[in-house]
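Note that one protein chain of the assembly has been removed; the remaining protein chains are unaltered in position.
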Amino acid sequence: MARVIGSVVSTQKDPSLVGKKLMIVRPIDSDQKEIRFEQIASDTVNAGIGDNVLVTRGAGARRADGDSQRDAADVNDCTIVGIIDRFDK
Amino acid sequence: MARVIGSVVSTQKDPSLVGKKLMIVRPIDSDQKEIRFEQIASDTVNAGIGDNVLVTRGAGARRADGDSQRDAADVNDCTIVGIIDRFDK
Amino acid sequence: MARVIGSVVSTQKDPSLVGKKLMIVRPIDSDQKEIRFEQIASDTVNAGIGDNVLVTRGAGARRADGDSQRDAADVNDCTIVGIIDRFDK
Amino acid sequence: MARVIGSVVSTQKDPSLVGKKLMIVRPIDSDQKEIRFEQIASDTVNAGIGDNVLVTRGAGARRADGDSQRDAADVNDCTIVGIIDRFDK
Partner (left out) sequence: MARVIGSVVSTQKDPSLVGKKLMIVRPIDSDQKEIRFEQIASDTVNAGIGDNVLVTRGAGARRADGDSQRDAADVNDCTIVGIIDRFDK
């Protein structure tokens, strides 16, 4: 779980990252309290600033459906894969 | 080891996550003390709120038997794979 | 490095975990001081309570020799792969 | 996100690392505050000291375009894959 807090602009980067939205996400818990440090995640679900999102890391991050670069040269290791509507506790 | 404390509702998400139960789990130790921060884990063993569970991460999370999406596009990186009956120490 | 401090009993679990000994291990340093939090590790070397052991994580955990389930559905992500006799410093 | 703060010289090393620039990077957040500890990352985008960069870890690190050693013996696990021009928040 994380909250989208911004994005980064990067001109000089690996070809597999061209055309991807690179968002700054801050991990949160289900009380929406910020935990741990910020990370960069590519976005495949059109998440906006302030959205609470599902994030996947590692090989899973390169399998996301909206990822047009799903190939052997994809360097991505963190992807937003869902928007959280509600926490049920 | 983790305890199930809730679930999340997400409408807009990666196709590989559709139909999966996404639970909020809190890592615990064998004294059932909460350690570290909450995570989201998909559930393959019908775990309920309050259950102590076994959780697997990374590639192992995409191999769980109850996972109907065991395919190349599965973005899941954390799965509940067992319910803990008892700690023996 | 970790010390074996107990085990867990789990009836309802992924088929790939059936028949495996699931031990509770506590990471230690070479002074045998406890560091970090407990984890669950499957055992392939007949480690006993109190043994100091070598632990491997991730894909390496699914390759251990004593692992009768070395197949595509193995969900294991942490395995005891050796018993430490002595620290030389 | 990380800032490049230096480099390391290593003569005796794995063949897959020969010819790679090995930079010392310090993780930062989007306020450019230093977080966590330093790491070594190979460089594929000609990053310089003081640059804020995108870093990928694990298997993604071995897929970077500028990596001339993209083969089965590549031991690299951390790579600089982009230079950050700007944080938008």
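To keep things simple, chains are lettered A, B, C and D as they appear, and every chain counts its residues starting from 1.
Note that in this section a contact is a pair of C-beta atoms (placed from the backbone, for glycine too) under 8 Å apart; a residue touches a chain by one contact, two chains touch by 3 or more.
If you're wondering where the values come from, they're calculated on a predicted model, not measured in any experiment.
Trainee: Tell me which stretches of subunit D touch the chain missing from the display.
Mentor: 5-17, 22, 24, 37-40, 49, 58-59, 61-62, 72-77
Trainee: I need the residue numbers on subunit C that touch the omitted chain, in ascending order.
Mentor: Touch with the absent chain occurs at residues 1, 27, 29-30, 35-36, 44-46, 54, 56-61, 63-66, 70, 79, 81-89.
Throughout what follows, only the chains that are shown with their structure count from here on.
Trainee: Let me have the rounded angstrom distance from the C-alpha centre of subunit C over to the C-alpha centre of subunit D, please.
Mentor: Distance between chain centres, rounded to whole Å: 32 Å.
Trainee: Can you list the subunit D residues in contact with two or more other chains?
Mentor: Not one residue in subunit D touches at least two other chains.
Trainee: How do the chains pair up in terms of touching? List each pair.
Mentor: All touching pairs, sorted by chain label, are A-B, A-D, B-C.
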